[in-house]
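Before we start, here is the structure in question, set down as structure tokens.
With one protein chain held back, the other chains of the complex are shown just where they sit.
Our next item is chain A:
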Amino acid sequence: MRHLLLDLDAPLMSFGGDLVDAYGVVRDFPAKSMLAGLLANALGWERHDADAHAALQARIVMGSARVGEGQRQREFQTAQLGANDRGWTTRGRVEGRAGGAETYRSPHIRYRDMDADARVLIAFRLNPAEVAPDLDTLAAALVRPERPLFIGRKPFVPSRPLCCGITEAETIPAALVAGLAMLDAPPPRRDTLRAQWPVGEAPDAALVSGAQEEELTDERHWPSGVHAGLRRVMQGRLHWPEATA
């Protein structure tokens, strides 16, 4: 099976988790919705093309590995909101802000987590593979995207081409291992890397160890714009293969 590899490298990146109040937390591995959004962005789809986004997300089978762990940072932000901020809508009604006068007395405080100096490798395939857009279309779109790409949030622009290549592999962990050998300027090698892959793939102990099942809500329900459902994945350690001389 053909897998497309993405090399996510940037001074700052974020894989959004469940936002609670003013705290925007991140996860260790990219969400399926993020990958779908990233690819849709490269293809130039509009944000409101919900059906196309949903169909692409449903076809993605993915995993990822933290090639560079980096350091988690908490960004402090303030935003000045106005009680009179308003916007027209295609629904024919003006939308504004709620809340009493006290709400606007001081700036809105937000905390946004992010990973500094991390590097993450993604491997994914499409199921079914033959439907449009296929892997080759996506690879080409990443090289010459319709829009600038970003990793999590708009300021987090990549510092190298994201598209790392296509590889043949039986499973996601095998594709990730193959991807490690394809990295440009790879970081100092470690024996194992933290990784995430779909349940049911790679029981092979030569590839992975310490696998534990996790449940995630990382698929977006595109028509309503919220995340929903439950996806089961494995998290564990991926073995960096011995170099073959």
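Criterion: a contact is a pair of C-beta atoms (placed from the backbone, for glycine too) under 8 Å apart; a residue touches a chain by one contact, two chains touch by 3 or more; residues count from 1.
Just so it is clear, contacts and distances are computed from a predicted model.
Per UniProt, the protein behind the absent chain is "CRISPR-associated protein, Cse4 family"; the candidates were "Cytochrome c oxidase subunit 3", "CoA-transferase subunit beta", "ABC transporter permease subunit" or "CRISPR-associated protein, Cse4 family".
Here one chain is not drawn; of A:25, A:54 or A:157, the residue touching it is A:157. Residue in contact with the omitted chain (choice from A:20, A:94 or A:205): A:94. For the chain missing from the display, the contacting residue among A:18, A:51, A:146 or A:204 is A:146, taking the whole complex into account. Within the entire complex, the positions of chain A that touch the omitted partner chain are 9-12, 44, 47-48, 70-71, 73, 75-77, 85-95, 109, 116-117, 142-150, 154-163, 184-185, 225.
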